[in-house]
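This is the structure, below, for whatever I ask next.
A single protein chain has been removed from this complex, and every other one stays in its place.
For reference, chains read A, B and C in written order, and residue numbers begin at 1 within each chain.
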């Protein structure tokens, strides 16, 4: 069977709300409008306005309300129309949600999911294209999940909703309409993916490519091209930014001895930097070439189509970097 | 002459407000109370309530007002009582300040300084101890400065106030009372340090230690201890997180062939990760040992004194890591 | 013709914590003809943007202003370019009102070099600082404190000018409004908050998002005025009143009762949460352009033919601007790295593959 990522997310919300009366969805346009991106289609009709709650455009307020409801024992799923808008509410995500179980030594747990599209969409400009994976991923107390396929979406969103801790669940608008095959197992309502485990999407032996969300697709396409040129790339779909599956990544690099990290977020202090350092720390002796990062360009997202394309990783960037780590010794050009 | 960091900051505010009528200070308790940490002592009396503006406890509101005033051409210095509270206003720092010059193709510049204590103080717990250097440092459009000494404080705050772009200026509460010698040059009202340039605080040849803010002091003490054991450590005071002075760091590592990064923030996607990757990218062949990071522990900040101590880098951590990169081959223990 | 004439506003103003201004508005034939022309131009521009979007020449979000034109032009008629305006993402017509050109609009919408933001901002990010227009903001509510900050600067510099911060009924619930308004009131800032109440925030009717949708009263201790936002003359009268008030007494809220004909943005058909009857009812009874057309005709200040000619002219203006915009090149690739900073200190910046693309920032 095939399913779009949107359908996968929708089916999970439906199933988990059916299974657990404590689960409810809140956010802007999630109800009557059926979701800004139609992820919550049909849920209001099925579960009613008590459990599918349309909010005003007041992120700080409704996020705080969601976190408070989680303190009390409900299991809120808070939708941000995009994660850019969650900056208005980030104090609640970090200070009220992520830190409370620790500060209370376990007295108050915070079972909540914050979800919505993250990162760039098409042509939406600088204020609507920020990828927050690295920010949230830096915060102890949070778990940060990043689905790529429909199966990821199902297994990870279920895991997030059932998890007793605050989970930041980063979707991608451009992936909602993407269609993927889904196994019978993944269609089962008990299906759940383990939090903190990466998935090897494609095995390979010459170079490891790590990616998350939409970039997994580009990396797989790059691997296809590389295969034609005789380079066997192993593509790791991170699935979880925090906890980060250091052991899977290290094991892969110990096999391939080469690493290219791919992400669409800003480069500095990014996911690629962390993965790179993790390899340096744990598998330095295995590296046959310097690690390379492919990232979003270090600029606010421009609107114009040609600049936007330059600002985001393209398949050819991944191919080029993979070839560099495989064939060439690294150029020791002076750093500028 | 000697001067505390507090006096250094205070003198800069005084001099720059005297020199440029567009410069004003706003924030909580900056006026009548003379600053929560007395950094703005005397300024209200000297410049009056139009230029030393006490605000209500409404960070989102007054930060937005500050940014709007900068659009118009004033040069606001916005004080956060601590940067933890800036999370309530972070949307304005990122979306309204950092991205506007780019989105407007230069039509609207945003000459503003956001300043205040960042990171851990003593015993203030999880919600008041977050280090935001990595977050802000990831954002194109922002400059992020991190003074260590009184001379840094003077030269960098002056540079920040005179800079035409938004600058995040991260101070440290525990450093305000620290006294440093200050050169005559640094006391001159024209003194300014270059943005984006690190300072080699101590030259050395065996290992490079990078640090910023309070951690520079610990690193210097560690270098002192290392010297006694025959290890010559070069200590780099980053001064600027963004732009990051990659060339100074790379040049140093090419000389020492070893690197330990020190920061008190959370490890994942931190400043150490970025610096490490920058070396891997530009100077991989020069490394004689894997890079090591000393960071804040990967937990919310605990209150209890013994746990708090464990949660923050200590001199012995730096010494230990430096010794490891100098003497021992790295243990290739399986990643857990 | 600049002879003063007086016209009554459609409905009386409703005041909160202040005395309502008179319903009798002074105007001239010249002004009314101008209103007609610029509103027709705006309408045409937005309709053309709709087509360009459907032809995939405009990407991403595109929020159209048709229906709300009277707010932009009534406001301009009451103020000068020394006064500041700031708005949200529905900014094309406000930009035009501040003297921006059609070429800049269409080029920006299509991501071309001749755009007002050189194609780097897009639909939501138009600016024109030299004429007191400060954008063009994509985050709901953010422009309100920003606008109050402009007023702060005006007062600081003793400029004797005021700032208008425009926001929607949806944005009216944002906490930063209340934070910034409190400061504006404490510090007597010359700030005018203009709530363009088009009755929906995306698909949410005002009463579903606000316990009290009487936005002109939401300032509580701050005065407010409810205005027929479909009547350019009422808008002008209210803005004149508000400017005087703000310079003397500090902030005031103007609630403009208006309507957007289009959906929220291009992906919203705009018809699932409201009835077609509602839309056509407003078009027939309250359309801001038709109101001025009727006024011009009933006062014999213009003929049907003259107005039709005007409409033909603006159509051509728009078509010409689009043709010209299409000629404008995409921004030069080097623009990727320009304007990140005003002053880059020679720092390095990176493209997606830093070994392939890097730049030294000037």
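Heads up, the rule we're going with is that contacts are C-beta pairs under 8 Å (C-beta built on N, C-alpha and C of every residue); 3 or more make two chains touch, one makes a residue touch a chain.
The structure presented is a predicted model; accordingly, all values stated were derived computationally and were not measured.
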Identified contact with the non-displayed chain, of C:13, C:36, C:89 or C:178: C:178
Hidden-chain contact residue, picked from the options A:143, A:158, A:239 or A:324: A:143
Options C:5, C:20, C:57 or C:186, residue touching the unrepresented chain: C:186
Subunit A residues that touch the omitted chain in the full complex: 24, 50, 53, 55-56, 58, 60-74, 91-92, 95-96, 100-109, 111, 140-141, 143, 163-165, 194-196, 243, 246, 281
Interface with the undisplayed chain - residues on subunit C: 173-179, 182, 185-186, 208-212, 217-218, 220-222
Absent chain, residues of subunit B that touch it: 28-29, 32-33, 36, 54, 56-58, 60-61, 84-85, 87-88, 121-128, 267, 292-300, 302-307, 310-314, 317, 320-321, 324, 331, 335-336
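Here is the rule we go by: only the chains that are shown with their structure count from here on.
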For subunit B paired with subunit C, centre-to-centre distance based on mean C-alpha positions, whole Å: 40
Where subunit A and subunit C are represented by their mean Cα positions, the distance between them in whole Å: 36
Shared-contact residues (touching 2 or more other chains) in subunit A: 60, 84, 87-88, 125-127, 292-293, 298-300, 302, 335-336
Residues of subunit C engaged with two or more neighbouring chains: 117-118, 120-121, 125, 137-139, 175, 335, 340, 348-349, 354-355
